[in-house]
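Got a structure for you, written out below as structure tokens; questions coming shortly.
Missing here: one protein chain of the complex. Every other protein chain is in place.
We call the chains A and B, going by the order they appear; numbering starts again at 1 in every chain.
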Amino acid sequence: MAMLLDGAGWTGMIVLFTDFGVAGPYVGQMKAVLYQQAPSVPLVDLMHDAPAFEPQAAAYLLASMVGEFPSDSIFLCVVDPGVGSRRRPLVARINGRWFVGPDNGLFDITARHALDDGRAEWWEIDWQPERLSASFHGRDLFAPVAARLANGESPPGRRIDISSEYLYRWPGDLNKIVYIDHFGNAVTGLRACKIKKNRIIEVGRHRLAWARTFADVAEREGFWYENANGLVELAANRDRAETLLQLSVGDQVAILE
Amino acid sequence: MAMLLDGAGWTGMIVLFTDFGVAGPYVGQMKAVLYQQAPSVPLVDLMHDAPAFEPQAAAYLLASMVGEFPSDSIFLCVVDPGVGSRRRPLVARINGRWFVGPDNGLFDITARHALDDGRAEWWEIDWQPERLSASFHGRDLFAPVAARLANGESPPGRRIDISSEYLYRWPGDLNKIVYIDHFGNAVTGLRACKIKKNRIIEVGRHRLAWARTFADVAEREGFWYENANGLVELAANRDRAETLLQLSVGDQVAILE
Partner (left out) sequence: MAMLLDGAGWTGMIVLFTDFGVAGPYVGQMKAVLYQQAPSVPLVDLMHDAPAFEPQAAAYLLASMVGEFPSDSIFLCVVDPGVGSRRRPLVARINGRWFVGPDNGLFDITARHALDDGRAEWWEIDWQPERLSASFHGRDLFAPVAARLANGESPPGRRIDISSEYLYRWPGDLNKIVYIDHFGNAVTGLRACKIKKNRIIEVGRHRLAWARTFADVAEREGFWYENANGLVELAANRDRAETLLQLSVGDQVAILE
């Protein structure tokens, strides 16, 4: 494992980001491949409930979370409704971090934000395993490629260009709810640093003011705040904002003047 | 850890297959035992939502997945509605892989398929821990036995015979839905390699044709395909087959001529 042994200080890890669900065998089957092909590399389950069939929503979530990880982490990302079709398998290197997954836009917000102040390189994977199932490229294709990167190998494919016009087809911030968490809080695709704290956020028929955190508002009161990953999140103190404010993934939000 | 040190190439792991649920403390308590008694052996969560109280359905699922794992993996399997009764605790060795769990048929399909082209050996565990709870043999009995096997010890029990008549009491392929996954796809107990691709599969009042994968059918259209573990799976492109076709675990399927 060249990459691991080269520097004793390597603190990289393989980070799993999928829509496979936390139950079921798919995550475990993918990990079994990783344990065999890249033994002793830590595996972190970042999300397995990324929005299913929704690479765009997933792209904003992923972009908000990559910054916390060591700069040579390998993100193995599978939100892949087009599996088995002609969509391309990709490797990306964005500000040092590796990304492996389908070319459906999943990495585009991470790359786009990096283009503002960093760089991104792309490879189309042209390696194929001996046996490639039609429906589970996470296990059969993407996991072995992630293991190769963890072992210090080069991306098994050819360099490609992805135009910045293409990367800029989606907005840098998405004014929609992209995820509802375990506590019923609704995460949007908006970076909080882009929005003044005196702004009101409108969702459905509700208007929400900013608060620093839960303990700063009355119980059962809705508010917006900057979540721990830098996104605008709609929440309520000791209540489920999802229910209280009737929120769903995909709902539009508006920033009022 | 003899087994680990003997061959630098040992890539074995302990594979967990239970109906404990992904939430709750039971999986963690079992892993705490394994971390203490077999440190540094990788633990893979294969499934913790195996059909509760349904060793038969679980047996077909398990059999479809063992082939992916290294040949000296140790499967720690707990779907055990009879815990605390007189059912026997077992160790099996089937085509090199170890299995630890209750004798309620959970390993029988794996063994039966192996008998066609391999071999199976059986032990009844006669070791008992100092403290054996009445309801959690996964933690108190089966995990310590799996740890012993990982440490290169022999099965702590006596060899027993299980007759092939007994193993053949269940069919080699089960024409029922045995699992519904996170995406709403319905997995059957039928091996796809046994069924011609021009066959129609009937479930309820629906008749489904074969397709290679999701991208090959229209959106919201139901079909059957060979899933990544070789079983017949009922699915729909970008929709939940469970809802679209009103499917439940236990439903009969028929292969039409």
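Rule of thumb we're sticking to: a residue touches a chain if its C-beta (ideal position, glycine included) is under 8 Å from a C-beta of that chain, and two chains touch if they have at least 3 such contacts.
All values derive from a computational prediction rather than experimental measurement.
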>> Need a quick check: the contact residues on subunit B for the chain that isn't drawn.
In response: 19-29, 31-33, 35-36, 39, 52-53, 81-85, 133-136, 139-140
> List the subunit A residues touching the unshown chain?
Replying inline: 11, 13, 15, 22, 42, 44-49, 61, 65, 68-70, 179, 181-183, 212-216, 225-229, 238
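The definition used in the following text is that only the chains that are shown with their structure count from here on.
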> Superposing the C-alpha atoms of subunit A on subunit B takes a rotation of how many degrees, nearest 5?
Replying inline: 120
